[in-house]
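Note that one protein chain is taken out, while the other chains of the complex remain in position.
Moving on, here comes chain A:
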């Protein structure tokens, strides 16, 4: 079906996943006690569904949209000031997160356990990137940066990682059945 111009498909799909991330970032899933923002969830989903390379490309696209000032980040924020500001590290982190999460899954198997491990690793990468930028932009000490930027998000992060793996695998399975996912991981 897609032996012609598969590069074009990759571009479109990455673009669409960036758009989906932008939309999910605006949604807060009202789970009791810990409302879950869709932004990081979308990163995990993207990586689980379209894999390392294209997930990372989609996230670069998302970051660029935001840099251009389109309010794609959580809370309808956008603009270079968010990327360069204290919380911008999380967004840069998404790129590597998507890559690593996808890579772990590609190198192993698409099972719930592996997806869970991959997404947890991914979440930690996001948080670490976030904390690093937090430290440098706000002149925090490492302890302060980790205290405000990493610890408060770990529990929610684990729930999100579970959600991303579970939903991601379900969606991926369905998309493969419907032959909507081009054979990304082998050749594209």
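What we mean here is this: contacts are C-beta pairs under 8 Å (C-beta built on N, C-alpha and C of every residue); 3 or more make two chains touch, one makes a residue touch a chain; residues count from 1.
Everything below uses one rule, namely that contacts and distances are computed from a predicted model.
S.K.: Assign the chain not included in the display its UniProt protein name, restricting the answer to "Energy-coupling factor transporter transmembrane protein EcfT", "Nitrogenase iron-molybdenum cofactor biosynthesis protein NifN", "NADH-quinone oxidoreductase subunit N" or "Cytochrome c domain-containing protein".
M.R.: Per the UniProt record, the undisplayed chain of the complex is "Energy-coupling factor transporter transmembrane protein EcfT".
S.K.: Would you indicate which residue among A:70, A:96, A:124 or A:150 is in contact with the undisplayed chain?
M.R.: A:70
S.K.: Quick one: which of A:55, A:78 or A:93 touches the chain that's been left out?
M.R.: With A:55, A:78 or A:93 as choices, the missing chain is touched by A:78.
S.K.: Even though one chain is hidden, which residues of chain A still touch it in the full complex?
M.R.: 2, 4-5, 7-9, 11-16, 18-20, 22-23, 26-27, 29-32, 45, 49, 57, 60-62, 64-65, 67-72, 75-81, 84-87, 138-140, 144, 159, 163, 166-167, 170-171, 174-175, 178, 180-181
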